[in-house]
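With one protein chain withheld, the remaining protein chains of the complex are depicted in position.
What follows is subunit A.
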């Protein structure tokens, strides 16, 4: 009979217990809560009725699809703006002849460690049409006419918030890619140079294929982060995610439903149903990545 290695159990226990208590148990309890409803002060089991309401009732489903669509737009902006800029910055930073690289690296990374509340509040002030520096800066270069109260316009608000979030988090892809770039051995690049591949061509033909797995990881981190997003929108626009729900994402929709807002009373059961839908969306997204993309990425032995 194999001996039980008690030290493994003992050392794993704190992490397993804490993680179970604060993550796994609440997750499954929330999913369970979604199957109940409150009738006359009593909790009754209703099966999938909450989900039927969420997707079938025109008022609920309109709010849900609006939030989901906004979420996709939020994610798309991150994929199209944050990640390419992060990769470009990492490529520039890893250039051996760049001076003050450490300074740039820190400066770009610092916003990542700021609280959402600070970022939301600071950007609201910067973009404020009354006190903000954005209108006067644009005025100084003669482009005042380009200024609009972006956070207050239905058509711009979500994009503006997405770009603020990009500003905050561009340091993360940059750091990950930077680390991946540094791990590429010099010999490979030198071998390429002998074959006549230098400069931009070296980046596209040698470095980019080698960092593709890192880009994949960043994409999935962005996906999970964006579909769980809540803080920035709540800090900047409040729980109603104005104007006219144009910045409403699944996180704010769930918060409003779960905890209630102003005269609207909280409904933990519908709120849990939305949380369940969010969980399913993220799960599907991650599975598509893990089984559909990651297994097909070609890896090179360095």
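To be clear about the criterion, a residue touches a chain if its C-beta (ideal position, glycine included) is under 8 Å from a C-beta of that chain, and two chains touch if they have at least 3 such contacts; residues count from 1.
Note that contacts and distances are computed from a predicted model.
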Tell me the UniProt protein name of the chain this structure doesn't show, selecting from "Coenzyme F420-reducing hydrogenase, delta subunit", "Response regulator", "Helix-turn-helix domain-containing protein" or "Probable sugar-binding periplasmic protein".
"Probable sugar-binding periplasmic protein"
Among A:36, A:150 or A:223, contact with the omitted chain is made only by A:150
Only one of A:192, A:266 or A:285 touches the unshown chain, namely A:266
Hey, which of A:112, A:128, A:159 or A:294 is the one touching the hidden chain?
A:128
Where subunit A meets the chain that is not shown, the residues are 41, 59-60, 124, 127-131, 135, 147-154, 237-240, 242-245, 259-266
